[in-house]
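Only one protein chain is missing; all other protein chains are in place.
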Amino acid sequence: CTPTVRLEPSDKPIKIDLNVNITQEVRVILDKEVEDLIADNPDLF
Amino acid sequence: GDPVIDAAIQSGQVGERIDGRLGVVGSADPAVVRKVQEINNKRAAKYAEIAAQTGTSVAQVARVTGEKLISDLKPGQYYMDASGSWKQK
Partner (left out) sequence: MLGPVILVLVVAAIFWLVRKSVAEQALASWCEGQQLVCEGHFDRLGAGGGVLSDLVVKSGENVPFQADEVTARLSWDWFTPSLTEIEVDSPVLRGTLDDQGVRFHGLERIGSGNTSGGGAADLPAVRITNGRLLLETSAGEVGASINVNGVFPKSGTVNVTLDPVSLDGPRGKIVWSEGAVDIVAENGRLEGEASLDLDVADIRGVAIRDADLSALLSSPIDGKGETRIVWDASLAKGSWSDYSLEAAETSGEAHLSRLPNAGIDAILAALETVSAELKSGAFRLQDYSGASMKGEADLKLRQGMFSGPYALSVADAKAPQGTAKSLAVTGDIQRDKEARFETKANFVLTGAAASDSFSDSVSTYLSFPGLLSDHGASLKRGVRQALQEFDVAFPARVTRAPDELQIVVTEAASLSASSGLQIKGEATGSAPWLSWDGAQTAVNGHVTLSGGGFPKFDAILNFSADPSGINRLGAEALTLAPWRAGDRTISAKLDVLEYQHSETQADIIDLRGKVGFAGDAAGVTFETSSLEGDLRAEKQPEGWQLSAVDGTCAAWRSQGLSFGAIRLTPFAANVCPVKGVFATPGQDGLSGAARLGDLKLPLELSSGGGELVFSNARMDWESAGGISLSATADHVSMPLTVGSNTLGIEGDKLRMGVAARQNEAPALSARLGETDFSGSLIPAKVTAGSFSFDGVSATGGIRGNLEASGVNIRDLRDDPLYQPLTADFTATLDDGLLDMSGPLRLKSGGLTIADSMARINIVSLTGMAAVTSRPLTFEPGGLQPWRLSDRLRGVFTDARGTLNASARLDIDSGKITGTGEVAIDEFGFQTTRLGRVESVNGDVAFSDLLDLTTAPGQTITIGAMNPGLPLENGKIDFQLISGKTLSVESAAFPFAGGTLALAPFKWVLGGEDQHLEVTADKIELSRLVETLKLPDTKATGTVSGRFPIDVKGTQILIRDARLKADANGGRLAYQGEAGESAAGADPNARMAFEALKDFDFTVLEVGLDGNAMDRITISLLLEGVSRKGITYGKNGQVLMNQPFQFDISINSALSELFKSTQYYTSQKQLTDIVVKQVQEDRNGEPE
């Protein structure tokens, strides 16, 4: 498990590394939109 | 599609890129380059629209479109994959 730190109120700062990774699986959502896009704009694709 | 671009594609001057943009393979005369640029501008507008609608990023829409377009290419047509180099179907 992750170590926990015992901490008394003290003047020393508590260092926290925080990594936030926001990903989103868009493939599914976009497939349809992209197909429509290609179909609707023959002059572009 | 646009006759100039179709011709350029047939002659292997222009190809689809994975990032959803048209790209110039090697060199082409200015009018073709500008047409490619214009089409990319118009595609960017469409990508931004879809990105906004789907809460995704322009790049993601572009990427998915790119992948789709490349998969639909006929043999012999050029495309640029993630490696950034032009290949032929």
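Note that the chains are named A and B in the order they appear, and that numbering of residues resets to 1 at the start of each chain.
As a convention for this text, contacts are C-beta pairs under 8 Å (C-beta built on N, C-alpha and C of every residue); 3 or more make two chains touch, one makes a residue touch a chain.
Because the structure is predicted, anything quoted here is derived from the model rather than measured.
Among the residues B:10, B:37 or B:88, only B:37 touches the chain that is left out of the figure. Mapped onto chain A, the footprint of the missing chain covers residues 2-24. Although one chain is not shown, part of chain B still touches it, namely residues 19, 21, 29-31, 33-38, 40-45, 48, 51-60, 62.
Everything below uses one rule, namely that only the chains that are shown with their structure count from here on.
Chain geometry summary: the mean Cα position of chain A and that of chain B are 27 Å apart. Taken in their complex, chain A has these residues touching chain B: 24, 26-27, 29-31, 33-35, 37-38, 41-45. Within the complex formed with chain A, the residues of chain B that make contact are 1-2, 39, 42-43, 46, 50, 53-56, 60-61, 64-65, 68-69, 72.
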